[in-house]
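Removed from the display is one protein chain of the complex; every other protein chain stays in position.
Each chain carries a letter (A and B) given by its place in the written order, and its residues are counted from 1.
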Amino acid sequence: MPDLTYLYAVAREPLPCPPGVAGAPVRTVTCSGLVAYVSSVPLEQFGEEPLRRSLEDLDWLAETARAHHRVVDAVAAATTTAPVRLVTVYGDDAQVAELLERRAAAFAEVLAHVTGRREWGVKAYSSPQEEPVNAGEGHGGGRACEGDRQASRPGTAYLQHRRATLRGREQARRQALQRADHIHRALTALAAAGHRHRAQDPRLSGRDDVMLLNGAYLVDEAREEEFAARAGELGGDGVEIRLTGPWAPYSFTVMEPA
Amino acid sequence: MRRDVVACEQLPPERVALVDLLDRLLAGGVVVTGDLVLSIADIDLVHISLRTLLVSADELEGSL
Partner (left out) sequence: MDTPRWRVTADPDTVERDLSRLVLTLVELVRQLVERQCVRRMEQGNLTDEQIEVLGVTLMRLEGAMTDLCERFDLAPEDLNLDLGPLGTLLPTQ
């Protein structure tokens, strides 16, 4: 069965890099001043049908994602790179060359956008707080009971307590969203671009607190220290900040459709 | 920087959290369509079944 050509990234220089998905060695296809990093992969693993099944296997996905990332990361560390989405597969190298020629201008624009910049991830979590008791409802802590009135009107006391809990949660949620927006805006101001990813599924992240922000920022290399310092300042008061990076600019490579 | 609330993770590629990687690889990167065999954009990722898998924070911390 003929192999397919798997595409990792596009840059301007051919450089050595580690093996990629399915343990396949990585090579380059050059055209129109652009260099595509590719591997040959078997149809029986990367054809449409087998792929649908493979993607439901988290072990396969993890291994493939890490291999893909290893290649992209190595290239991006050495030269300006436009990472390509996971599992982008072409019929053969000739089609990849044709892609480079046809979309040369778009790739050039993406590469210009990310030159001299790296991606940093900033995630914000809301640290667990004690459940706030509605200030208007009586004394702090515990049930909002009104002395011996509770005994005579337990239903009312119950509803009032439920109200305090629900409204307290809503207020906390609103405040958290505002905080997340504030952090995102402050960091985007220091970056060439900012992007918010979806909040991570707690089953994958292993965290049980609430993720307020899953941000990615394209930062000039000269401003990285300033950016990291600012990210740190934006935490506190019940918000934990986690900074990851540097990443290849995955989140900033949108190309206009052909 | 307030160290009590900030954690900076500058990890080698094998040690980055898988969840952070998937955020970028599944929803980031150049998407090229047309005249190619297959792109992940064509596949309905909603069907990735997480239901049968259980991950604990320890496993993620300990995974190398």
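We take it that contacts are C-beta pairs under 8 Å (C-beta built on N, C-alpha and C of every residue); 3 or more make two chains touch, one makes a residue touch a chain.
Small disclaimer: the values here were computed from a predicted structure and weren't measured.
Across A:Glu44, A:Asp59 or A:Asp237, the single residue that touches the chain missing here is A:Asp59. Residues of subunit A that touch the chain left out of view are 58-59, 62-63, 66, 153-159, 162-163, 166, 169.
Basically, only the chains that are shown with their structure count from here on.
Between the Cα centres of subunit A and subunit B there is a gap of 7 Å.
Taken together, the subunit B residues at the contact with subunit A in this complex read 1-11, 13-14, 16-43, 45, 47-50, 53-57, 59-61.
Only residues 4, 7, 10, 46-48, 51-52, 55-56, 58, 61-62, 65-66, 68-70, 73-74, 82-91, 95, 98-99, 103, 107, 110, 121, 197-198, 200-201, 203-207, 214, 216, 228-229, 231-233, 235-236, 239-247, 250-255, 257-258 of subunit A touch subunit B when the two sit together in their complex.
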